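Here's the structure we're looking at; comments come further down.
The other protein chains are all here in position, but one chain of the complex has been omitted.
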Amino acid sequence: MSLWKMLEGSRVLDLAQPMRKGMPQSPNHPPFRMALERRHGDMVRSDGGSAANEIIVTGGHVGTHVDALAHVSQEGLLHGGVAAAEVMSHEGFGSLGIDGFEPYVGRCVLLDVAAVHGVKTLPAGYEVTADDLVRAAGDLEIREGDAVLVGTGWSRLWESGEEFVGRRDGVPGPGAEAGRWLAERRPRVVGGETIAFEHIAPGRGHATLPVHRIMLVESGVNIVETMRLAELLDAGAREFTLVLNPLPIVGATGAPVRPLAIIEERP
Amino acid sequence: MSLWKMLEGSRVLDLAQPMRKGMPQSPNHPPFRMALERRHGDMVRSDGGSAANEIIVTGGHVGTHVDALAHVSQEGLLHGGVAAAEVMSHEGFGSLGIDGFEPYVGRCVLLDVAAVHGVKTLPAGYEVTADDLVRAAGDLEIREGDAVLVGTGWSRLWESGEEFVGRRDGVPGPGAEAGRWLAERRPRVVGGETIAFEHIAPGRGHATLPVHRIMLVESGVNIVETMRLAELLDAGAREFTLVLNPLPIVGATGAPVRPLAIIEERP
Amino acid sequence: MSLWKMLEGSRVLDLAQPMRKGMPQSPNHPPFRMALERRHGDMVRSDGGSAANEIIVTGGHVGTHVDALAHVSQEGLLHGGVAAAEVMSHEGFGSLGIDGFEPYVGRCVLLDVAAVHGVKTLPAGYEVTADDLVRAAGDLEIREGDAVLVGTGWSRLWESGEEFVGRRDGVPGPGAEAGRWLAERRPRVVGGETIAFEHIAPGRGHATLPVHRIMLVESGVNIVETMRLAELLDAGAREFTLVLNPLPIVGATGAPVRPLAIIEERP
Partner (left out) sequence: MSLWKMLEGSRVLDLAQPMRKGMPQSPNHPPFRMALERRHGDMVRSDGGSAANEIIVTGGHVGTHVDALAHVSQEGLLHGGVAAAEVMSHEGFGSLGIDGFEPYVGRCVLLDVAAVHGVKTLPAGYEVTADDLVRAAGDLEIREGDAVLVGTGWSRLWESGEEFVGRRDGVPGPGAEAGRWLAERRPRVVGGETIAFEHIAPGRGHATLPVHRIMLVESGVNIVETMRLAELLDAGAREFTLVLNPLPIVGATGAPVRPLAIIEERP
């Protein structure tokens, strides 16, 4: 059977949050802004046609996005011991930038930690542990090179703005121990619903980002953030095909993406 | 067989041009610009970690991108007779914006018109005709709802800059007749390698854009532009799975995308 | 005596707030952002020289700025009955834009309303009245064509961020009555220290902007906002020369400016 025949019996879920002015994002990154530049009627061609277009200002870590390995350094070194100072310039990163991320189309495992705790959404500031991940995985094998997503239910709070960002009360996510557990599985990419794939304690903000260090610097594993996983969690999806193709912005430390989940629906 | 098992025997081709300052684009749109904002070392956390990030300025029709139906109007009307003036505001388009484009994952037919003429790249300013498309399709059926791409080989000129933009000598692409032939096939989306999916005669620029009118306004068919098809053309690929998931920028008339072709390789 | 001889016995005060990421501004306008693009060392010329530069994103009403007459309309009409719809396009405003503001170098009267009330800074949400202005003017004549600034002391709160913006507690400024009193004096320009030259009641935000209507639409008087007047107020300056030369951004509804006060110091 051809692939597209097979796809006819599948559901495609959009895992990206919509990008608009005022959406929740980290204050460390340029605020997203889109404005129409030409509107219809501004410039009408001789045949009565008119085109509209926009200007967009954003960051590489704004909305649903993938972190490049170049995003984080430790003691001045990037993944593989590359000295950050030697590869960064006005043209971005000469290596380990997001343009070096080969688009991922393959198996994805979703570990629903909220379900493990019998809730739809984990409490603000909850630290996801290795044990949580083990329980969420159950009998589902994680294979080398897989994508592994951690469900916290946090994408349900997207519209809330302040609560989602969690400056006051924190954000649920994996602590260093869970990060190491994930890294040991040797996935191709990991990710989740929050702005930073980290446990953020109340009032603490992004003081340190141990899971970023473990993934990006120590293990060479990319991270997807601010995903919209609610629909997948509600559907009980645990294993599916993930498409992850961030914009190929040369030299960038990250780029927006519209990830897709393809779920096979069998009769 | 599960989908990802099937994918293991497939090749994934990246159909996006790399996005960088100075890349070819239409002067009607904001020039692409990316600059690192924080570099490693600017702000070092207490544990020796440091993060880098960027600011990005772009347009919705810059690099490889999908045109939303809201992009073009005729006599003030968008597709379906929607009055443009009533749906556009500081928040973009309230309907027919790119956020209304459902991600496409499905069958794609590539019509290699360059091959029909026995060349790698069509001459500047060549008008692709309906007959060219019929000959390129051969016995390959185009079904309602398919994606249909027209191969001109023009993406081979990406690095040339001026020649690619074709202000002086024009750009190959479908004329109105070929546009109508395509529309009659009722595809979900059409596209190609050039900045505008149109025949641009030498020195004429984007004076009128009949194929945009036929597709976006009259037929409700989205357009993908500035694709990198050279590798697909070289491989002789004619039928494959296309993933097309432009960024969900609310109210925008278009958005960048990194399209993927998935080619099944059978022994 | 030549002008510059005369200037040698004068003090020049800078009336602009410094522009930096995170500075207080209205959420209605694009947030200010500046990032270095090239840093020294990124591109070294053959002779050992290197240049650094930046990218700046801002709005026309960000930081200390002048409102163009095109900024506000009433029932679709700009000053002088110009239909807004007929002069605005992708190139901005064809008339009444900030490029039409002739740079002002002339007499300026500062009405210190805080001093009238015996305070350094007026309370949040205080409405400046016509009587306040009369008392602040005292025996100082306001002549047609003058610049007239209203001192509230609010620029002292610049560093406070939230308090300065006043979303919760409001901002002091002229109400409609004081606005009319000012307009009757037929000044060339009016202005003050707050983001909007208006009385903003607690929790009310910019629901209506009557003083903008009176000045920009009805009277053709430009407004300067977010000025740093603290030093002038502390010096007891009431009459001096003001230089007001906003950037000549063609078609814009406002533009940043670094206003200067020149105070003659006599022995």
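Should a chain be cited, it is by its letter among A, B and C, assigned in written order, with residues numbered from 1 in that chain.
Operating definition for what follows: a contact is a pair of C-beta atoms (placed from the backbone, for glycine too) under 8 Å apart; a residue touches a chain by one contact, two chains touch by 3 or more.
Being a predicted model, the structure only gives us computed values, none of them experimental.
S.K.: Could you tell me which displayed chains border the chain that was left out of the figure?
M.R.: Counting the whole assembly, the omitted chain is in touch with A, B, C.
S.K.: Quick one: which of C:G59, C:G175 or C:G191 touches the chain that's been left out?
M.R.: Of the candidates C:G59, C:G175 or C:G191, C:G59 is in touch with the missing chain.
S.K.: Please pick, from B:L15, B:V57 or B:A70, the residue that touches the omitted chain in the full complex.
M.R.: From the options B:L15, B:V57 or B:A70, the contact with the absent chain belongs to B:V57.
S.K.: Pick out the residues on chain B that sit against the missing chain.
M.R.: 22, 27, 30-31, 33, 35, 37-39, 42-43, 57, 89-90
S.K.: List the residues of chain A that touch the chain left out of this view.
M.R.: Residue positions of chain A that touch the missing chain: 33, 35-37, 39, 55, 57.
S.K.: Under the stated touch rule, tell me which residues of chain C contact the chain that is not displayed.
M.R.: 2-4, 6-8, 10, 12, 14, 16-21, 28-30, 34-41, 45-61, 63, 70-76, 78, 84-85, 88, 90-93, 99, 102-103, 105-107, 207-210, 212-213, 217, 241, 243, 245-254, 256-260, 262, 264
FYI, only the chains that are shown with their structure count from here on.
S.K.: Please name the chain that ends up farthest from chain C once chain centres are defined by their CA atoms averaged.
M.R.: It is B.
S.K.: Give, as an integer number of Å, the spacing between the C-alpha centres of chain C and chain B.
M.R.: Taking the mean C-alpha position of each chain, the two centres sit 45 Å apart.
S.K.: When the C-alpha atoms of chain A and chain B are each averaged to a single point, how far apart are the two points in Å?
M.R.: Measuring from centre to centre gives 24 Å for this pair.
S.K.: How many angstrom lie between the centres of chain A and chain C, each centre taken as the mean Cα position?
M.R.: 42
S.K.: Two-or-more-chain contact residues of chain C, please, as numbers and ranges.
M.R.: 33, 35, 37, 39, 57
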